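With one protein chain withheld, the remaining protein chains of the complex are depicted in position.
Up next is subunit A:
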Amino acid sequence: MRPSFPSSFLLSLLSLLCFSPYTAIANASSPADSISNSRSDYHEQLILRPLPLSTLLASFNFRSNTSLSAFEAHNFRFFPRSLGQILEHAGTRELHLRFSLGRWDAESWGARPWNGAREGGTGVEMWAWLEADTDEEADRKWLTLTNALSGLFCASLNFIDSTRTTRPVMSFQPEGNHIDANATNMHLLYGVLPHEVVCTENLTPFLKLLPCKGKAGIASLLDGHKLFDSSWQTMAIDIRPVCPEDGECVLQIEQSIDMVLDIDRSKRPRDNPIPRPPPAHEMKCNTSKPYHAHDTCFPTDSAANQDWSLSQIFGKPIKGTCPLTDPTVSPVCIQVPGSRVVFASEGAIEKKNPDQTSRCFDFPAENEFEIFLPAPEAQDGSVVIEHVVKPETPLLYAERSFTGHGQERGGVQTILRNPSPNQEVEFIYMESLPWFMRIYLHTISARVDGQPGKADSLIQEVYYRPAVDRARGTQLEVRMTVPPASTVFLTYDFEKSILRYTEYPPDANRGFDVAAAVITILNKDKSGGNGRNSRFAAYNLRTTTLLCNLPTPDFSMPYNVIIFTSTAIALAFGGMFNILVRRFVAANEGPESGLKKGVNKLKAKVAGILKKGKKESAPAVAAEVEEKKTE
């Protein structure tokens, strides 16, 4: 490719055809490139944050931009073409897609990464703003979108049908800059698949969307074995139009993966992952116990921090940097207290953040990069030195569970705890329930722990869209507050419907997954910023999913019962019915039946003829009659 080639259009076209990153570099450095270098078009960053209890949070973030005009001209550079075409075809203005597994342990790990904005409930969750004139058109486009994405990400997104789709009213706001954000032709649709198991087949297409795939840069660490062995992981794709105040609007795609790794577990060699008991001499024992002996060992806290390195945890070091990434953004950052020693591989430049809690590393593109974090030295005495950055307290803790038992009715209880000593939390609680959970809206109530009676004044606004059997699910959005330093129980009851027997899944006795509740915490500052957007979503969190047991027939029993009852009815009822409706009379009393009647008639006729006719021929005719009779 010659840099002097004048046509920018052709260049872009060529760059589309050539997927090699090196071609793209040439393209990016080309002075003739109309998309220009003025703005970084792609950057990636890995943030590592050791958490308490010997765990490590790894946040991978990949962001690429493409100008809207280029996008509309089908001029895909960093933006994945496969996705771009789907978005265009389905008229999607903004798309958010989440694949999640496990649960975030807020008690030990504190606030969620990205304030919860880049995560979803267990399974697959997606929401999008579609451009459509009518609701029907939006539904049609949504169907197109889910089906196309289903193929792209190897997920059962096509199962997001009308019963699993809702149109949230309060919980979601567009993240991007839309010129006509509140226009009537923007439709928000939200769908969730709580039972979808996220696995390697979803990771591969995810990585394919990246400009460097999984070959170079931080993405080279991503590997299905490690990602899906983590205690919690979420893969997110956000596509939104961003309009900087100076310059052209761009379409931004942000892909992120957050995972919490158990350091013990990750350090186990891959060829021998079984946690066999360690040899006795390798055990860390509390030697101060009086009974301590060679065969008696009180283990010290497993929460103790361990040493680890990238290649121990991920099984390999980072293979250089992605050549396309913005060089001004450091590819790897680690958040540990400034006092802690971190070793990086040769050639890396360490940049400490002034706040002493994080440091970043730059390293040459062609080198392998490795970080080693030695175990903190054992401290004796009263001085406690923090080995990890103290996790930030989340704004709200939420836990949801079922109440009641049995297969007819049930209840849902959400425990919402506000840890802040002086600030109340205002949030929107959203549930999208399957249609077979018929909730009793009048039973929804809030109660403050330790106070008698209901505290329904905490519920400020309820948006409720009842379910229609087999057509749509329940949508419940509640705007409520939790007073400072208190725990609120939000409860409601529901009734379980009985499904048709064909509606049960093959594993009917497992129960039915109920999607996570989405909690969107609003900013306290009501006046600030440009309207509602700034007030919105200071923090997001999701509860765990639930398993709802519906009355399930014993699917083999109907077969037995049918056979048994059919036999019983055939024998008993049949015989009985026969006896009841039949009239018994003596054989000689009954009316004559068909053949006999005919024969008798014939006989009478013949007899009549005989009487009239000649008497000498009678014997022969009589013989004939006799013959007929025997017939």
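Here is the rule we go by: contacts are C-beta pairs under 8 Å (C-beta built on N, C-alpha and C of every residue); 3 or more make two chains touch, one makes a residue touch a chain; residues count from 1.
To be clear about the criterion, contacts and distances are computed from a predicted model.
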{"item": "Undepicted complex member, UniProt protein name, chosen from \"ER membrane protein complex subunit 2\", \"26S proteasome complex subunit SEM1\", \"Gaa1-like protein\" or \"GID complex catalytic subunit 2\"", "value": "\"Gaa1-like protein\""}
{"item": "Touching residue (missing chain; options A:F228, A:F372 or A:Y463)", "value": "A:F228"}
{"item": "Option touching the unshown chain, where A:C154, A:A365, A:A508 or A:A607 are the choices", "value": "A:A508"}
{"item": "Among A:E136, A:D271, A:D295 or A:E589, the residue in touch with the chain that has been omitted", "value": "A:D295"}
{"item": "Of A:T122, A:Q312 or A:N418, the one touching the omitted chain in the full complex", "value": "A:T122"}
{"item": "Options A:G224, A:P391 or A:G411, residue touching the unrepresented chain", "value": "A:G411"}
{"item": "On subunit A, residues whose C-beta touches the chain left out of the figure", "value": "53, 101-103, 105, 107, 122, 228-231, 262, 264-265, 274-280, 282-283, 285, 289, 291-292, 295-299, 301-303, 399, 401-405, 411, 413, 507-511, 513, 544-547, 549, 552, 554, 556-557, 578-579, 584"}
